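Working notes, structure below.
Only a single protein chain was left out; the remaining protein chains are all shown in position.
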Amino acid sequence: MKHFKFFIPCVLLLLTGCSTETISDRMYTQAIGLTCDGDLSFYAQAFEKDPCEPVTGISISEVIRQEESVTGGKVFIGHTELLCLDGTCTLNPAEELLFQKGLSPACKVLYADPADYFKDPDHTAMIHMIRMSEQSGLLSITDLSTALNEWHGFLGTALLPVQKKGTPGLVLLHKDGACTALSEQAQKGMYWLRRNTGGFVMTLETPDGEQDISVRKIRIEKSLHDQQFYYHIKIWITEKIETQFLETLMQSQCETAIREMLAADADVIGIQDLLESQNLPLEKPALHSFHISVTVQ
Amino acid sequence: MLTEQNALPDSLEETLAGVRHLADNSSDLLINRLQIGDISCALIACEGMISTTIMTDLLILPLTQLFHQHDSDALFSYIQDHMLLSLDRPVVRNYADLFRLVYSGFIILAADGQHKALAFGIQGYDKRSISEPSGEANLFGAHDGLTEAVRTNMSLIRRRMKTPILKFELSTAGHLSQTDICLCYMKDRVPPQLLRQIRKEISATDLDTILSPGYLQPFLEKCRGSLFDSVSMTQRPDILCSKLLEGRVALLIDGVPFALVIPKLWIESFQTLDDYTHKPYYAAFIRWVKYLSCLIALLLPALYIAVCMHHPELLNSTFVLILTEAEEKAPLSLPAETIFVLLMYEVIREAGLRLPKAVGGAVSIVSGLIIGDAAVSSGLISTPMLTMTAISVIAGFVTPDLNAPITILRVLFIIAGGAWGLFGIGLLGMAVLYNLCATETFGFPATAPLSPFKMRSMRDVITRVNFHRMQSGNFTVEEYYEQNS
Partner (left out) sequence: MSKIHSHQIFAILILSGAWSVICIPEPHGCGQIWGTVAACLIEMLCCLPMLALRENAFRNLMQSQKWLGLIYMIYFLLCGAHGFSQLWEAAPQQLLPASGKMTAAVLIVLTCIYTSSAGLRAAARCAPLVMSLFLISVLVLILGAWKRIDISRIALQGNGFWPGMKQYFALSGELGAAWILCDRARNGRKSAVYSYLLAKAIFCILILFLSITAGGRLISLNGYPFFTLTALSQPLQGQRADALYILVFVMLYVMYTTLQSGITESITEMLYPIREKWTAPASLLLMVLLAWSINQTLLTDLIILLLPVLIFVIPLMLRIHEFSAHVRRKEQSHEAF
């Protein structure tokens, strides 16, 4: 028993240096990219470092292992801010990254060809641009967990931002890898129809001229009655303006968004949730079954 | 064979021979013969223990006036009934009592033809004057502290509690040292079973000597293997009085300027007398600062290591990059680095305690400049890690009562966090929590009033209510008693 008591402190002391991996031995990725052309190709770039050479493998675990052997340090994706995917890969590997590898659910998913994107990347600028667009009401809020939720819906599509000249745009990515770009009107409509927040200023061309309007709060109420979908959007603004114009504009934007979304066989506005809440069969609804109403207060 | 348990013989010569034999002619033993009337007597004392002025004025002079005494029985009964030579006048019947009293500063009068001797308390040994306690600083409380003399300490308490309800019970402990110990309690509120058990434990101790509170403390703490004390120590008579008012028992030990107080609750480690001087809002704020400091002292380095090594996703990316850059040059792993710094701190602290004051300044220079600055500049130790450790160490000073368990547990948490991250910290944390919850003494759990939870007591735990509400408490520690049935 005496000897056993001496044994414990020795074991404890050994544990202090037991882990040879230190904090500086890791590669903290800021952005990663995936393509699936037969094999899986993995692109990565750490914070304040140049992009690494892409590695290929058959699974996420394998490509990460290969990346670790190339960089000489453990790859840590917990701080990754941007995941770049193209139509070849879709969102299938993203699930494993989220649940098995510790990717943040708030990570932004960008639709772009990683091979092109990682040639001259400025991830900080891109992420900043996406976030600013979301905060300014130009882009609907998307992140990895929202995209995956949509991806596993009955129509299997996800709404993702895409790199464009100027502000980013939005595309609908399908399970077969095809993607449908949304028009500017539809993008704005998507902003009203999805769970987004207020607290931004938008500039509108009103009959009285250009006007800045501060949107304080947005609330959306969705319901389904007699197989008719009702989306009622309420926004609160600070300025005293003629609300009729704004309501008409927003309604038209929402209708455009729904039209383009249904044309692309997509569901990114919670249609499946409404159907499931009433135990109705999951079928793509017709455009005429949607009723949008807007109230500006 | 003559032993200390032998009764005193009636012959003075045999008595003195016995004393010399048992003391082995020790040089500090003074034996002076004198004739009181026709009776041969002797005064036995210990050099340096008695006041020679008092001895001359109040003892020798009056005794030498008794030249009309012819019989030792009459002499002794006259001295006992008609003369007040000192306030403390026990009767000695055996050598054990004789030596105990002689070495406690009494002078013994032995007479030929008497089986007993008379003792007179005329202590005059040098003792330290009452000074401010070094370890328990307070801004607004009294600045006197307990001293080594048990009777002085008794007077310090009595001055604050001028009530006959406060009771002192003197006894001795230690076969060789015969140390005076004093049980203090308020007889109207002390739990009788607590008093009974403490008396039983003290009488059952089999020690030769008691030189510090640590000798008796293990006998009063019934929980072996507990990391936390269930018996507290204090050097302040004002704090001692406040504890006695709550029905606790205090133990004063002669030769030790600390009192043991039973039972101790863990939450008291965060309470100081200044809390009851400030306004309630400030006192509550300071209380919470102390709770937070305890957690920081215990867990900050371990959490830092666990998060950096195993869960960096909990940190902001900017913070991670700063830490990565700082740790790049460090040759050791984070846990090893932290333990090294903590060990160095303990060495410096211990050196600071033991060194003579004149050299103390040099220790500060060496530790602060040479070790601290040079180690960081050379890259041996990283700045963020040193900062975390320094914050943790400083936070530990806020609760000096918990210094010992925090010091050891901090290292264990570092090892657990380094090896297994938050999982290891969680496991060790549960083990420590269980250890704390299992700590009790004489049926009083250390975790009271948190568990078992007493809502009424939260007024002095979560916050500190004002005295208007506090005075209606009538709180005693007996509320927390849990019987083993």
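Residue numbering begins at 1 within each chain, and the chains themselves are lettered A and B in the order written.
Quick note on the criterion: contacts are C-beta pairs under 8 Å (C-beta built on N, C-alpha and C of every residue); 3 or more make two chains touch, one makes a residue touch a chain.
Note that the structure is a prediction, hence the values are computed from the model and not measured.
A.B. asks: Among B:P331, B:G368 or B:P452, which one is in touch with the chain left out?
C.D. replies: That would be B:P452, which touches the missing chain.
A.B. asks: Among A:R65, A:K222 or A:R259, which residue is in contact with the omitted chain in the full complex?
C.D. replies: A:K222
A.B. asks: Please pick, from B:V376, B:A438 or B:V461, the residue that touches the omitted chain in the full complex.
C.D. replies: Final answer for the missing-chain contact: B:A438.
A.B. asks: Of the residues in chain A, which ones touch the absent chain?
C.D. replies: Considering the whole complex, chain A reaches the absent chain at 78-79, 81, 95, 98-99, 102, 104-106, 145, 148-149, 152-153, 195, 222, 270, 273-274, 276-279.
A.B. asks: Spell out the interface residues on chain B facing the chain that's missing from view.
C.D. replies: Given the touch definition above, chain B has residues 310-311, 313-317, 420-431, 433-435, 437-438, 445, 447, 450-453, 482-485 touching the missing chain.
As a convention for this text, only the chains that are shown with their structure count from here on.
A.B. asks: Provide the residue numbers of chain A that touch chain B in the complex, in ascending order.
C.D. replies: Chain A reaches chain B through residues 12, 15-24, 26, 28, 30, 47-48, 76, 78-79, 81, 102, 104.
A.B. asks: Okay, in this complex, where on chain B does chain A touch?
C.D. replies: Residues 308-309, 312-313, 317, 320-321, 323-325, 327-328, 330, 332-336, 339, 412, 414-415, 418-419 of chain B touch chain A in their complex.
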